[in-house]
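These notes are about the structure you will find just below.
Removed: one protein chain of the complex. Kept in place: all other protein chains.
Think of it as A and B in the order they're written, each chain with its own count starting at 1.
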Amino acid sequence: MARTAKTRHKVLMTAAAWLSGLLIFFPILWMLLTSFKTELRAVSTPPSFLLFHWTLENYASVLQRSAYLHYALNSVITAGGSTLIALLLGVPAAWSMAFSATARTRSILLWMLSTKMMPPVAVLVPIYLIYRDLGLLDSKAGLVLILCLGNLPLAIWMLFSYFKEIPKDILEAARVDGAGVGRELIHVLLPMALPGLASTSLLSLILAWNESFWTLNLSTSSAAPLTTFIASYSSPEGLFWAKLSAASTLAIAPILVLGWLSQRQLVRGLTFGAVK
Amino acid sequence: MGRITLQDVHKSFGPVDIIKGAALDVADGSFVAFVGPSGCGKTTLLRLIAGLEDVTSGRILIDGVDVTGVPPARRGLSMVFQSYALYPHMSVRGNIGFALKMAGLPKAEISRKVEAAAGTLNLTPFLDRKPRELSGGQRQRVAIGRAIVRHPKAFLFDEPLSNLDAALRVQMRLEISRLQRQLGTTAVYVTHDQVEAMTMADTIVVLNAGKIEQCGSPLALYTTPCNVFVAGFIGSPRMNFISGEAAGKYGAATIGVRPEHLRVARNGDGWPGVIMAAEHLGSDTLLYVNAGAAGTLTARSVGELQLGAGDRVSLAPESAHIHRFDEFGRALRV
Partner (left out) sequence: MSTRQTQAVARILLTPAVALLLIWMIVPLALTAYFSTLHYSLLDPVSERFIGTANFRYFLTDPAFLASLRNTLVLVGSVLGLTITLGIPLAHLLDQPVFGRSLVRLLVIAPFFVMPTVSALVWKNLLMNPVSGLFAWIATLFGAAPVDWFTSHALLAIVLIVSWQWLPFATLILLTALQSLDQEQKEAAEMDGAGPLSTFTHITLPHLARPITVVILIETIFLLTIFAEIFVTTGGGPGLETTNIAFLIYSQALIQFDVGSASAGGLVAVVIANVVAFFLLRIVGRNLEA
């Protein structure tokens, strides 16, 4: 008796879970479906769910005629570049704090996190003016710099927490075996911390790719990543829903995949370790 | 080739003094054991020798050369860690050969030396496995292999056997001793197990709260401990200590008698008491006796004694084996 009650419970829960999941995912699904419709179909009522003429013309149009690839490349460069630099700066900093902690290490770490909590809009004016005067407006270098600064605290934090999990005596063994700091890092620490490095990179890439404050304000066309490109679809002239859907699907697809792969690291990174 | 000297070494972590003025001379090729209770500083002393910690004051010399400021990579020592500290992402071959790679030796020579070390330790079939695929004992041997492959000036062991089960521990004890004798390399061995120290070491250094209490051969420590601490630490079961009137009879503030030096008789001379518990090991019998004014005494007899809890006995100390201590716990010599 208890067995059927349990199975019934499980079936109910499964139904509820799937219903919630599908409801939540629905806008994305709808966008995906719309991307395969003709523009006419996309705005017609009643809306069609599956029974319409599926076409790839939107994707073709977006990829060929709207310079989508230019913006996608910008996204790759700005997200990738800022992540790379954040790692180059963050790995040594995290090593330093994890293995050579001083009385001030904790304060420094908390201070670094606090820089992430500053509202970016507070420094919009000076950054905008400085960038304008230095010719960094609408430049990939400028975006890489500011995205890196935004992600650096998080990267250092995550790397620190992963480094701390490495048993100290393995590094000491490397020392006694004749390795200096550099070789200890390369031959022992980094290979062992590879999963942590991967998670940190993933999270940093995702956050940089989706960043929608500095990219919208500091780029217009030449260095504009996908965030800015999609924002341009908000102009009121004409309804290009199908193309918007196609462009959006292309823009979010890689990040969705990366995000699905990095769920657990997300929790660790974004709660600054406050939730385990 | 592997002579280690410590001169007035102090080590503090902030306001806490861990090592208070340690002076030591380790002869080349000898096996020295650091023993003491938890927190006595034995591991810290080892790490100071290794260079993993800086001394607060004092000097450390290896073969007469001052290495106090020299980083661990350049002291020419090798260390076996309590948790083995094997590199998890490298094979056994990689683990053993890492130090040679750091020293810049050519690949062919590294290969040769690694295989030689592996052969000595019966690790040859495991050379291409990763540490996680090995048992505890095998990992331990890899850690030792990593240490011996470089022909260092000295081996440093930090409680290497404490993670092994009892049977394996006895076996490894013999292997390590044999290896050290065979290679003739100085060995400094930290352990909290005084049986390990007694059986493996040429010299034992007893530490207590950062000070070296006594330094000598196992037998010397056993027969002539210089104070109450050493007397109570060396020897198992622990020496019996009696103070007060009974001690005063021998002209001391405290006297000590080892359990094996107490004669057990149903009635006779010595301290009378009632057995609280008796442990029959077959080879020995241990009696825990409530001896009234003399306190609780432990007595050990070879062979089987037909005595049990509640029986009355007399425990007589062998006069040649009574240790006398003054009011500061220092041994009184005749």
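What we mean here is this: contacts are C-beta pairs under 8 Å (C-beta built on N, C-alpha and C of every residue); 3 or more make two chains touch, one makes a residue touch a chain.
Because the structure is predicted, anything quoted here is derived from the model rather than measured.
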item	value
Option from A:A5, A:L51 or A:V125 whose C-beta touches the chain left out	A:V125
Residue of A:A60, A:L134, A:I186 or A:V267 in touch with the missing chain, whole complex considered	A:V267
For chain A, residues in touch with the removed chain	10, 13-14, 16-18, 20-22, 24-25, 27-28, 30-31, 34, 42-47, 89-90, 92-93, 95-97, 99-102, 106, 108-110, 112-115, 117-130, 149, 152-153, 156, 168, 171-172, 175, 181, 206, 209-210, 212-213, 216-217, 226-228, 230-231, 233-234, 239, 241, 244-245, 248, 251-252, 255-256, 258-260, 263-264, 266-267, 270-276
Chain B residues touching the omitted chain (full complex)	47, 51-54, 69, 71
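Everything below uses one rule, namely that only the chains that are shown with their structure count from here on.
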item	value
Chain centre separation (chain A, chain B; CA means) in Å	54
In the complex, chain B residues that touch chain A	50-52, 71-74, 77-79, 81-83, 85-89, 98-99, 102-103, 146
Residue numbers on chain A that touch chain B, as the complex places them	167, 169-170, 172-180, 183, 187-188, 191-192
